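For this depiction, one protein chain was excluded, whereas all remaining protein chains were kept in their positions.
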Amino acid sequence: MTPPALAALASEGRQTLTSDQSLVQSVDWAALAPPAVAAVVALAVLVLDLFLEDRHKRLLGWVSAGGLAVAGLAIIPLVGENRTTFCLTEGSRACSYVADPFTLAIQLLVLGGAFVTALLSLTAVEEERLPAGEFWFLLLSSAAGAALLPASRDLATLVVALEVASLPAFALVGLRRGQRLSSEAALKFFLSSVTATAVMLLGVSFVYAATGSMHLDAVAEGLPAADSRLGTLAATGVALTLVGFAFKTAAAPFHFWVPETYVGAPLPVAAYLSVIGKAAGFSGLILVTVRAFPSYAGTWGPALAVLAALTMSVGNLAALRQRADRAHSAVRLLAWSSVAQAGYLLVPIASAAYADDPGRAVGATVAYALMYAVVNLGAFGVAAVVGRGVRSNRITDYRGLVDAHPFAALALGFFLLCLAGLPPGIIGLFAKVTVFDAAVDAGLGWLAVVMAVNVVIALVYYLKWTAILFRTGAGAGEGERVPGEPLMAGAGAPGGAGPVPVRFTVPLTVTVALTGVLALAVSGAPQLILRFADTTLF
Amino acid sequence: MHLAYPAVLAALLFCVGLYGVLARRNVILVLMSVELMLNAVNLNLVAFDVWLRDALHAGQALTLFVIAIAAAEIGIGLAIVLLVYRNRGSSDIDRLRDLRESEGPQGGSGGGSSDEASVTPATDNGPGPGPDPAGRQHA
């Protein structure tokens, strides 16, 4: 029976302290640097805000971006060593914070993505007169939480890190305080997130009952050895725990909050959620499935496969249905496209259930996520630029962008092609092939077929948007507008008032240029990203 | 004490909270229901911790963390509710329709920022059709 066995283990742990044992856990600050630096910079920015006048508030943005860059650079010394900290001082010596390759890869994704978001936000914070100190503090603390999450190796830290990553995001979404859309978006995001957290915590409590521990490794050992009467309880716990992370990754059927939240939030916040929010979700999902519940692979494997198929289909079909002339349709399309991309991200995690080495199988998700992060942030960057000129940010407003500003058009076209997986977006193609391989290797043939079909469907809307960018010489008579026709029906409408005014600012230029250069570099040398799919991450 | 007592009580409290989240229209009542769900989870955790005689007291530690998280969420949640109320004049979930997918070509408000003139609380008896627009899904 479990309790007496655990009681025996517990009494073993109550050893007398010798002189070389410490009462508290040791802290390896170097290993902890990435999230810790982000949190410290957050505090510094909040305090600095007190002493700066309004006209100097721009400095806060540069300090935040700089702080995130430093936090990202702090990852470099940790590469190659599996440093751990906050380990138990007795018993199993399990550690709460581990900096293994998986952790470092996701931290790079998160901190790099947050850095690009910070650059993206510099203009928006000023122009929309968002409260600067609070905005940067919330962004940095959310990034700190998202950086802590992949390193957590026990359920308590995992849950807390997930909350630290999400809660500032609720406030960020609602930060355009005068707008109804923004506050509604924040409310819907908040309510659904809180409910998902409650359900997830119920799952965690059941898993705790079945295994007696919260540290992921101990759970992994404890689940197969659990008392036979606790089997159903453990399975229920596993299923419910996955709900919270599936929600954050915006997997169907938990995706409903996405388009509304992205449209209502300030655009850089939408970009942040689409990349770092998802990263938090799927990295938590990987940790609980591969590290904690490998013995239940028969349960979550097929479930995640179905979720992945459903998510990509729902995302792509909804994206197809977007009307090009609807207000904010560009952001809405990017939102649905990100839902579909979440589906692709889930495929290797589902495959890990069938793989011999799950730690390797999830590498495809990490590789794909890195590609997706760069490209998606770039696309949002161009959307931000266009949004400055045209408040409504409809897809029809992008018509002839190549005339107004060829740099923006080329960049956006490249990003869209990467998302679609077509040359010259080579890295998108390779990343999709890697994910595809993962599915096929795991024997999930049907999922591979569904994914292929979805990639083809997605081509439709990506290519149409790209075509709109390069449509020159707009004028009357190019086509009648047919109301009710799905996708881009309004795209050929007459009356587009000439090329859309595009005004870059320095930070936006830097953002789009940086993401463009990164995407190009990675396309030229795909191994930079794809090697994550080959190495053992854990 | 038989472990089933706290466990069943927690399960029932959780489902009562779940009903509240899905059925209540006023946002603050929904928040109360979420608090019930979180309390149910806490009761579970404490009961399991005491049953397991956990040397690390993981259950109690997580309970304290959940209480802190719940307090933080209530703080932010109420601020958001107040914001919605100020911008809209009601804290009624069924009336938050501006962001829905099925809007016509011009959308609900096209991003306009004019506040509503009226700030009377919602008292309409609208039948609240169809699926809840907050889009809350559950496992």
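Each chain gets a letter, A and B, in the order it is written, and its residues are counted from 1.
Here, a contact is a pair of C-beta atoms (placed from the backbone, for glycine too) under 8 Å apart; a residue touches a chain by one contact, two chains touch by 3 or more.
Note that in this section contacts and distances are computed from a predicted model.
Undergrad: Look at the options "Fe-S cluster assembly protein SufD", "Phosphate ABC transporter ATP-binding protein, PhoT family", "Putative spermidine/putrescine transport system permease protein" or "NADH-quinone oxidoreductase subunit J" and return the one that UniProt uses as the protein name of the missing chain.
TA: "NADH-quinone oxidoreductase subunit J"
Undergrad: Which shown chains does the hidden chain touch?
TA: Missing chain, whole complex, touching shown chains: A, B.
Undergrad: May I ask which residue of A:P34, A:G145 or A:P526 touches the chain that does not appear here?
TA: A:G145
Undergrad: So which of A:R83, A:R176 or A:R291 would be touching the chain we can't see?
TA: Per the contact definition at the top, the residue touching the missing chain is A:R176.
Undergrad: Quickly run down the residues of chain B that touch the omitted chain.
TA: Against the missing chain, chain B presents residues 1-9, 11-20, 22-26, 28-29, 31-33, 35-36, 39, 42-43, 46-47, 49-51, 53, 56-58, 60-61, 63-65, 67-76, 78-83, 85, 91-94, 113, 121-125, 127-132, 138.
Undergrad: Hey, which chain A residues sit against the chain that's not shown?
TA: Touching the chain left out of view, chain A contributes residues 3, 23-25, 39, 42-43, 46, 86, 88-89, 96-97, 128-131, 134, 137-138, 141-142, 144-145, 148, 152, 156-157, 159-161, 163-164, 167-168, 170-171, 174-179, 186, 209, 229-230, 232-233, 236.
Heads up, the rule we're going with is that only the chains that are shown with their structure count from here on.
Undergrad: Given the complex with chain A, which residues does chain B contribute to the contact?
TA: 10, 14, 17, 21, 27, 30, 34, 37-38, 40-41, 44-45, 48, 51-56, 58-59, 61-62, 65-66, 69, 72-73, 76-77, 79-81, 83-84, 86-88, 93, 96, 98-101, 103, 105-111, 113, 115, 134-139
Undergrad: So in the complex, which bits of chain A are touching chain B?
TA: Where chain A meets chain B, its residues are 2-3, 6-7, 9-11, 13-14, 88, 90-91, 154-156, 159-160, 163, 167, 170-171, 174, 177-181, 183-188, 190-192, 194-195, 197-199, 201-202, 204-206, 208-209, 212-214, 239-240, 243, 253-254, 256-257, 259-260, 263-264, 318, 323, 325-328, 391-392, 483, 490.
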